[in-house]
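A single protein chain has been omitted; all remaining protein chains appear in their positions.
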């Protein structure tokens, strides 16, 4: 089986350095076989890749593309609480919050940017349950925030 | 002890055929003894039973009644990831998102439509923790979206 490290390399993905959280919490917390990852904003090297409500300030396509940064930041966060990067083998749940104008109802299309990337990376064990909802506003004015529960390899 | 299949029959409830999800995720995902179910919209045979914000577009009573479809869809989803329908024996958590006008603060009454049905079906083990919140808009313009964590029988 391909390890996560190998798979990320194959896909040309590199885990970013872990950035500080935005408050008195940690990027990820282990409980038994699961890693709970804090809500991730679509930041790349500190810069927000999607800001403001969809679609008035950020197009659905841009928000969907930015969801991939939530995923890669989320995996980096998970690794900080896992025995090793390669012990992360699956995804249990994704919670996606999309800053939305009142008339925008395509939150699932935005969240698919994250879900498809997780499938690409983890394959069959990347298949996850998901809740995607609209909200009026998110921290730092981000267009989306995504939280994750990852699964560790059974010992 | 009454099995879930029997109990649903006693209550005159039938599990709907599983509908496709709205994106690159699965209806439910097992992790250990728990089944995480994706956010369920109040659909019946494909049609949305409650649309738009409460109360301007959908009355609280209608939203509350529609919550029962989230539950029955949620149980059908859970069954897809469980060893069998009858291995589902309890409910751990319900997360209810209610599309709400800014002045609507009775989200718990809407969510009770789901919680009461879960108690009816699962009895004592149907007692669950719950978060119910308002949001400005939901996928497909639904009035509510509910996610679940179900519990499997100990082996």
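What to note about this one:
So that you can tell them apart, the chains are marked A and B in the order they are listed, and the count of residues begins at 1 in each.
FYI, contacts are C-beta pairs under 8 Å (C-beta built on N, C-alpha and C of every residue); 3 or more make two chains touch, one makes a residue touch a chain.
Only a predicted model underlies this, so the values are computations on that prediction, with no experimental measurement involved.
Remark: the omitted chain is touched by one listed residue; of A:4, A:37 or A:152 this is A:37.
Interface residues of chain A facing the missing partner chain: 21-29, 31-32, 36-39, 53, 95, 97, 135-141, 145, 147. Think of the hidden chain as still there; on chain B it touches residues 32-34, 91-94, 100-109, 111-112, 115-116, 119, 127-136, 149, 151.
In this text, only the chains that are shown with their structure count from here on.
Computed centre separation for the pair chain A/chain B is 24 angstrom, with centres defined by C-alpha atoms.
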